[in-house]
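What you see is the complex with one protein chain gone and the rest in place.
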Amino acid sequence: MASVAERRLRMYRAIAEAIDQEMERDNTIFVMGEDVGAYGGVFGITRGLYQKYGPEYVRDTPISEAGVIGAAIGAAAVGMRPIVDLQFVDFVGVCFDQIFNQLAKIHYMSGGNVKLPVVITAAIGGGLSFAAHHSQVLYSIFAHVPGLKVVVPSNSYDAKGLMIQSIRDDNPVIYCIHKRLIGVPGMPCPETAITHVPEEPYTIPLGKASIKREGKDVTIVAAALMVHRAIEAAEMLSREGIDAEIIDVRTLVPLDKDTIINSVKKTGRLLIVDEDYKSYGMTGEIAAIVAEEAWEYLDAPIRRLAVPDVPIPFSRPLEDYVIPSAEKIYKTVKEMIK
Amino acid sequence: MASVAERRLRMYRAIAEAIDQEMERDNTIFVMGEDVGAYGGVFGITRGLYQKYGPEYVRDTPISEAGVIGAAIGAAAVGMRPIVDLQFVDFVGVCFDQIFNQLAKIHYMSGGNVKLPVVITAAIGGGLSFAAHHSQVLYSIFAHVPGLKVVVPSNSYDAKGLMIQSIRDDNPVIYCIHKRLIGVPGMPCPETAITHVPEEPYTIPLGKASIKREGKDVTIVAAALMVHRAIEAAEMLSREGIDAEIIDVRTLVPLDKDTIINSVKKTGRLLIVDEDYKSYGMTGEIAAIVAEEAWEYLDAPIRRLAVPDVPIPFSRPLEDYVIPSAEKIYKTVKEMIK
Amino acid sequence: MSHILRVEWFMVVELRKETAIEMLYTMLKIRKFEETIKDIYAEGKKPVFDLSAGPIPGFLHLSAGQEPAAVGVCIHLRADDFVSAAHRAHHIAIAKGVDLKRLAAEIFGKKTGLCKGKGGHMHLFDPQKNFSSNGIVGASFPHAVGAALAYKMQGKDSVAVAYGGDGAANQGIFHEALNLAAIWKLPVIFVIEDNSWALSFPKRLSTAISRNSDRASAYGIPGVFIPDNDLFRIFEVAGEAIKRAREGGGPTLIEIETYRFYGHYVGDPERYRAKDEVEKLRAKDPINRVKEQLIRKGWLTDKEFEELVFRASAEVDEAINFARESPYPDPEEALQDVFA
Partner (left out) sequence: MSHILRVEWFMVVELRKETAIEMLYTMLKIRKFEETIKDIYAEGKKPVFDLSAGPIPGFLHLSAGQEPAAVGVCIHLRADDFVSAAHRAHHIAIAKGVDLKRLAAEIFGKKTGLCKGKGGHMHLFDPQKNFSSNGIVGASFPHAVGAALAYKMQGKDSVAVAYGGDGAANQGIFHEALNLAAIWKLPVIFVIEDNSWALSFPKRLSTAISRNSDRASAYGIPGVFIPDNDLFRIFEVAGEAIKRAREGGGPTLIEIETYRFYGHYVGDPERYRAKDEVEKLRAKDPINRVKEQLIRKGWLTDKEFEELVFRASAEVDEAINFARESPYPDPEEALQDVFA
């Protein structure tokens, strides 16, 4: 993690820089997707690449997500390393077979003989009144399917390092970008998401969580925007003498169980905060791991905060109500430590 | 539950009978899907209906799952009650948008104004060397998405009652049929799946688990085929004086939390057995609920048995290894009670 | 390119004066509505540009310039006819007769909205008028197929219309929906609004042939291309297709060349399109064109036109006021309506 803020970049610029540096290094890498060309990507992550690499390597596609991801698979099978921008993760439904049955399983089904180094970028999350078809998180669906790595950066520094690592990984990676962290015009992000980003290429390993704040009273596990809300809550709690440890998982697959378990062994309390739907998702998985492997260390029941199993509503008061807030995190921890 | 075995039916006949009786009652109900007509459905669940109701009401479709489920949505919006057979749940990838963004969310997005009473039937599970594209379970993906009810019968009696209830429900229902329970020729099932089925129509409420065996030492929660494996294991355990309580969840959404929690309060031990992929799925959700709501009653860490996050392999020894067996359940419980 | 299946259209649908005036009026209402909410959309979005701020938060896809495609088709429809549209749908909702107040209130996220504030501007549902829209490109095509299937099974003569953009026609589900409608000979009209853009990607590059209507031959159904945003031609072609569908003659695919006056969404920097494109399109504004046609025909005077404009403005203002003054839903309402 960077402490000296020499060159603060917004996340979308950090990602574009990561892709750029990798494309310079390796000419099997190319980018495809809707509006990735002259437009620079709906979330800005291909800004400038079209001008530099041209329409072959930064390829605008028709609205044919299944065909395009299928094409990435075919290209990867014969030696390319495609990056496909899905825009919103919510669009996964039209290309899910190509992701979960093809991309995820071909390496295994081929007995390890076919490698598919494909990165799919997808914007997740709400908070912008984009409503039910443009505000979902859904990463736990990818994480449920064996064969996909799932990456979720929470700040610019991580975003660049995780992107370079994802591109170099020989496996399919779903790279999730939170709309409230990406920092493009129109979608403001918290200042804490805009961090120092070294100019030179660097990598962050997949499967290594990041402890955003050390603490001894309660462990809060989160990802993406929820990391920032947890930090806010922790500040409120610290004023009352409650010392929260915050873990940013950074990747759902592989999941850094050890960091979580070690933290719970220290704090004895676990709250998992998630912007995905609550049931059958990330909060359940992490709770289960701790209930299996660190049960003896728990001093209180595990708690979960997530979207309460409703589609994301459009209207601001409704959306604000269903996405976990710093206040709700604060209140929940207070209930856990009485 | 039926104890008197007057009329033992295989599950596929119980389901066909349920659909038949409902179609007789209500002419807004119709069936669509690949090979549901003269062929009678790949899993036999429309046997005889084509002959009785004809090609309009038992409608063979092209291989266009997205279009067909989309059509079911349109038909339901104007007063019909379609049942769509997806054949294998593994095909969900080509029509996932219509299921998770359309069918699941339209009632909510419309502010409750549009009702979509659609039942989708889908065959789940392995054990037949059908390999990675025809052996998945995946129900936790549906269960993760708000707006879908998820039904998983484990025997013929439940299958009929749950099917009639699913058809009458005003919400979308994903009705999962395990290939190793359905009982069509070529896919033998355990005798315990073939139960008495009353001739007259009856319903089983969605959201009510079934206690298949009472016990005091450990709670085993399972669904579909795993219920039968758990029963087998329980018999082995009982010979050693270990008394397992077995809960068949029957529906993942709504989930009967109370029955599970009450059982754990009694036994103090929980094992969840699942044929779906382990991570980010049903085992996690149920573990989390218990870790939240019955933590004080646990005498040992929760345990989970599921497919160890690999695609389902083709070769018999490989497939047998990854799907939880009665032996593995037995051994796991033994480890829990030392 | 094959045009073999293009049918020669005869003027079987007669245009009466009242109908023409009604269509013009609806176009005016749509235009006024779009321009009004465009202005309101800007409120609260300065000094920091935040899409989620102001009285109208989120995305806003406007349909100004595309009025003929909505009005010329929907004028032939009854409340029991079904329409499923895409993300850019205000014009179609209004043409289909959706209540303007509740439409506006939904766009503001108010409790009195069509969907109680849950849907938002891309997800509009009005079961009374059998209208719906969609945030997923292409997803609405089969919904019309299903409604048409139901109508056929129910023995009704209602029809269904599926709208989609030129971009949507490259989604696989377009192919599936057309094939299903064709093999089942259903009363569906597929309307492709070709505004030549899918966000930043031009149809010229996205689509292997120049006219989607020629893709009708892949399904053995009639396909008609209507150039130049021509209301009265749309009126004729759609009238004929809908009549045929009602009488059991099966589906039709219609592609309408139309104009997107604004960006893909409000706030789109539009770096990808030529500076003067909109200017050129504006010069062919369909409202002016229809106005002039009617004046030439002697069916309209300048004064009458002003009255129409005035009436349309008043109706829109009333709807907007209703929306502004309506309360927001209570936060806890978010938990309702997941299940019926």
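Each chain carries a letter (A, B and C) given by its place in the written order, and its residues are counted from 1.
We take it that a contact is a pair of C-beta atoms (placed from the backbone, for glycine too) under 8 Å apart; a residue touches a chain by one contact, two chains touch by 3 or more.
In this text the structure is predicted, and so the values were computed from the model without any measurement.
With respect to the full assembly, the chain omitted from this view is in touch with A, B, C. Here one chain is not drawn; of B:Gly93, B:Pro172 or B:Pro324, the residue touching it is B:Gly93.
Set against the missing chain, the residues C:Ala53, C:Leu114, C:Val188 or C:Ile221 yield one that touches it, C:Ile221.
Per the touch definition above, the residue from A:Leu9, A:Val68, A:Val119 or A:Val150 contacting the chain not shown is A:Val68.
Think of the hidden chain as still there; on chain C it touches residues 1-2, 4-5, 170-176, 178-179, 182-183, 205-209, 214-215, 217-221.
Summarising the interface, chain A meets the missing chain with residues 30, 56-57, 61-62, 64, 66-80, 82, 97-98, 101-102, 106-115, 146-147, 149, 170-171.
Although one chain is not displayed, its contacts with chain B can still be listed: residues 34-35, 37-39, 42, 60-64, 66-67, 90-91, 93-94, 127-134, 185-188, 308-311, 313-322.
Heads up, the rule we're going with is that only the chains that are shown with their structure count from here on.
When chain centres are set by their Cα atoms, the one at the greatest distance from chain B is C. The central chain here, found by comparing per-chain C-alpha centres with the mean of all protein C-alpha atoms, is A. Rounded to whole angstrom units, the spacing between the C-alpha centres of chain A and chain B is 31. Inter-chain spacing, taken between the CA centroids of chain B and chain C, is 41 Å. A straight line joining the Cα centres of chain A and chain C is 36 Å long.
In chain B, the residues that reach two or more other chains under the touch definition are 66, 97-98, 101, 108-109, 146-147. Along chain C, residues 113, 115, 117-119, 123, 134-136, 139, 172-173, 338 each make contact with two or more other chains.
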